[in-house]
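Removed: one protein chain of the complex. Kept in place: all other protein chains.
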Amino acid sequence: METITAASGTTSLTWLLIALPLAGAVILLGTGRVTNKWGHLLGVATIAGSFGVAVTLWLSLLAKPSEDRAVRQFLFTWLDLGRFKVDVALQLDQLSMAFVLLITGVGLLIHVYAVGYMKGDDGRRRFFGYLNLFVAAMLLLVLADSYVLLYVGWEGVGLASYLLIGYYQTRDTAGPAAKKAFVVNRVGDIGMSVAIMLMFAAFGTVTFQGVFEAAPGASSAMVNGIGFMLLLAACGKSAQFPLQSWLLDAMEGPTPVSALIHAATMVTAGVYLIARSNPIFDLAPTAQMAVIIVGLITLLAGGIIASAKDDIKKALAGSTMSAIGYMMLAVGLGPTGYVFAIAFLLAHGFFKAGLFLGAGSVMHGMNDQVNMRRFGGLRSVMAITTATFGLGYLAIIGIPPLAGYFTKDLIIESALARSPIIGGLAIIGAGLTAFYMSRIFFMTFIGKKRWTEDVHPHESPWSMTVPMLVLAIGSVASGYLLMRDYTLEKWLEPVTGFVEPETSLSHVVVTSITLTSVAVGIVAAILLYLRRDVPQVAPEKVSFLVVAARKDLFGDAFNEAVFMRPGQWLTRSLVWVDNRVIDGAVNGVAASLGGLSARARRIQTGYTRSYSLVMLSGALLVLVLLAIVGR
Amino acid sequence: MNPMNYIYLSAALFSIGAFGVLFRRNAIVVFMCVELMLNAANLAFVTFARINGTLDGQVVAFFVMVVAAAEVVIGLAIIMSIFATRRSASIDEANLLRS
Partner (left out) sequence: MTAYLATGVATVSAGETFAFWVLAILTVGGAIGMLLSRKAVHSALWIALTMVSLAVVYLINAAPFLSMVQIIVYTGAVMMLFLFVLMLIGVDAADSLVETIKGQRLAAVLVGIGFGLLLLAGVGGLTVNEIKGLDAATSQAGGNLEAVAQLIFGRYVLAFEVTSALLITAAVGAIVYTHRERLVGKPTQAMISRARFTSATAPRSPMPAPGVFANHNAVDTPALLPDGSPALDSVPAPFQVEEARTFTTADGRVITAVYPEGDDK
């Protein structure tokens, strides 16, 4: 366990990281139309400022010895309930720093891109306000020093994603998609809150430091329980099986949002949560194994879904599922995997953002069409986009020496070290990745032009291409820079620990097997989508697997059958019980009282003498009773 | 003679008054019946004062008379105002409280 010192000097600027985008969000969302003209610039400026602070902090951390880099900045006491105290305090250590750099760096590029992408949209100011809120919430999530504060950021991310996915309020599909994301995330949030409650019950504290110090003393069942609950939370945010269904629908949001969700924020939160909770998972092998299984299922399912989608954004979304599955698999591997998971996450941040921005650029030039069957041959008109997208494509499938090669291969190697089955499935996943990414690239940029008649593809403006170029550079170089000479391992080691994976196979052999698998995937794609014409309408007669993949592997159908139908049935029966039994009882009482009153009303004749008669009868009754009792 | 005879007399007057309230419809006569009941109560007070050897009963009877005077004033004023609007002193005419 590393020591954490109080923030001082440069590191006392940590709060600015969150404060800047938060202030941007407040100003943009609070001022209304006043800021319409320059609101987007303010949105970019706050993220730029945040990125500047992040770089400054990074440099100041680099200047310190490795063990002393973690700092804690106390802001104020939030709750003070006797023995239970929650501070609002930020913890900046190597893990947070990596995420902060990713979020602000990639976030900044996406913001710049969005300036061009959202040009002409009436709600651009609102959009940037939401984006700023998204970034602020995500920064709070990764900078929190306790699970409760993390939960605040966690929910903030959920809220911002809801607002952004549903940004196109005029579209019928956007609202349900946003709701779906929100509701599915709620399921994960239940896991988060239960985990926090368990921690409080078991340890009496919810700070990272306190929980991690107390965790070794807790029972195995308790630690595993917390681990499973954290996994459920991570599944919700990171769109892992079985809570993956929202991610594909989340494509309803504008493309920069997709890029932000998939590359820099949101889906990485689950990986962060598990990497951050590594002391708990190291004590809970069962929960860790569950993480691995979830990761494996998701990475394969994501790959299969991505292989069948014709919507470029949905195909990329499936790719994200698959990639996050790799990361989950890696964090499930324990100390051998944490660093590689983060490495892949950072590299993925670059190339996935680049791919999404590239897709956005394509859509920008194609009248917002997303059907890849009507693309093709775009390289002739969109050179920059083709180049940046191509670099991202090569990076994600792991072609050396690009980023994916350095990071994903290490995950596969660690997986092989754990078990040949896990490693084998990961290698199959790599082949799948190569297949569907090649498919996307070939269908979009190469091959014959299958454009609809009314489109006139053109290259996007510089505010969109520059971020894509920067991200492409990152896609190329980040892997090498991160993994060269154990740079990231050394950097993260104090937080997550690091153990060199020990495989019976040499590094070269593993790489060869992986690359073979990738090559098979590419060749299959070439045979299917370059050598043959791509039909402009999706073929109907396809295998069961394709049908399943087009339907998100029946995820929605499963949810509908297992959760929605019984839920509706339960609701209906509850409504019936409410109407008939509860309301019936209430109404019955009311009706009988009413009937009684209607009868009792007849006594009210209005004649004084009748009332007097009743009075005297009462007196008579009293006398009778007195006569009876008195004797 | 047993002084309880005074009490019997009081009970008889009270019963007659109570019966009158139920029986008669002229508001003024009803009022007279009420006064009769009050007087019957006063008689009981006075008699019990004598039997118990304290004057408190007489003082209470005095207060009853004062209150009865006030009540008569208000009651008759009400009867007058009802008569002014309805041209009737019948107690059954004023049955606005009917459901």
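The letters A and B name the chains in turn, as written, and every chain counts its residues from 1.
The rule is short, and it goes like this: a contact is a pair of C-beta atoms (placed from the backbone, for glycine too) under 8 Å apart; a residue touches a chain by one contact, two chains touch by 3 or more.
As the structure is a prediction and not an experimental result, all values here were calculated from the model.
> Please identify, in ascending order, the residues of chain A that touch the omitted chain?
Interface residues of chain A facing the absent chain: 605, 607, 609-610, 613, 616-617, 619-620, 623-624, 626-627, 630.
> In the full complex, which residues of chain B touch the absent chain?
Touch set of chain B with respect to the missing chain: 1-9, 11-20, 22-26, 28-29, 31-33, 35-36, 39, 42-43, 46-47, 49-56, 58-59, 61-63, 65-74, 76-81, 83-84, 89-90, 92.
By our rule, only the chains that are shown with their structure count from here on.
> What is the distance, in whole Å, between the centres of chain A and chain B, each centre taken as the mean of its C-alpha atoms?
Computed from C-alpha means, the inter-chain centre distance equals 87 Å.
> Provide the residue numbers of chain A that touch chain B in the complex, in ascending order.
Residue list for chain A touching chain B: 601-602, 604-609, 612-613, 616.
> Which residues of chain B touch chain A in their complex?
Counting only chain B, the residues touching chain A are 18, 21-22, 25, 30, 91-92, 94-99.
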